[in-house]
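What you see is the complex with one protein chain gone and the rest in place.
Coming up: chain A.
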Amino acid sequence: MSTRKKTILKVIILGDSGVGKTSLMQQFINGKFSQQYKATIGADFLPKDLVIDDKQVTMQIWDTAGQERFQSLGVAFYRGSDCCVLVYDVTNTKSFENLQSWKDEFLIQANIKDPDNFPFVVIGNKIDVEENKRLVSSKKAQSLCASMGNLPYFETSAKEAVNVEQAFDVVARNALQQEESLEFSDDYTDAVNIHVDGDSYGSCGC
């Protein structure tokens, strides 16, 4: 096993079923897009190595299932995340309206101690569709992101690889910043007085 470690960034992707979470991740990692829709069961895990300002990082991307029945896994998936990506589909108003509840759900389940400073990135996917099919305008989306705490907002097309790199670059940078905040600096000062509570007799008779 390696001794020179890259920083691990746990990134979780949330959003309604069918908004394109898996497609975004596939495009970002493999540069591929599949027309076929296949629901994610539970979660997919993909690693992606990146270099950010000379720093080697591995993004451990948790692509979760949007379907309701997998939500019981939430607590398990969310805890210890370094960044949360909220995805909606620009052709699906409901998925846009649910962004706030995805965010709230995440903050509660992940037990985030400083919710105001936790990095979220919002992505509006499927901008490759014809203009008349688009139901959520950029303006509307931007204003929601502003109201949710000035969250970075990207409009992407996983199908045509538009803006995906850029969005995940910001995800990675913000995740790294989060990971490095509160950098642990305590030394090993908590040696206790052994003579007080170390008294226990066990299996060894020697």
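Throughout what follows, a residue touches a chain if its C-beta (ideal position, glycine included) is under 8 Å from a C-beta of that chain, and two chains touch if they have at least 3 such contacts; residues count from 1.
In this text, contacts and distances are computed from a predicted model.
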item: Complex member absent from the view - protein name from UniProt, among "Methionine aminopeptidase", "DNA-directed RNA polymerases I and III subunit RPAC2", "Transcription initiation protein SPT3 homolog" or "Vacuolar fusion protein MON1"; value: "Vacuolar fusion protein MON1"
item: Touch with the omitted chain, as defined above, among A:16, A:82 or A:155; value: A:82
item: Residue among A:50, A:110, A:127 or A:172 that touches the chain left out of view; value: A:110
item: Touch list for chain A against the chain that is not drawn; value: 1-3, 5-8, 10, 25-26, 40-47, 49, 58, 60, 62-63, 72-73, 75-77, 79-82, 110-111, 113, 178-179, 182, 184, 186, 188, 190-195, 197-206
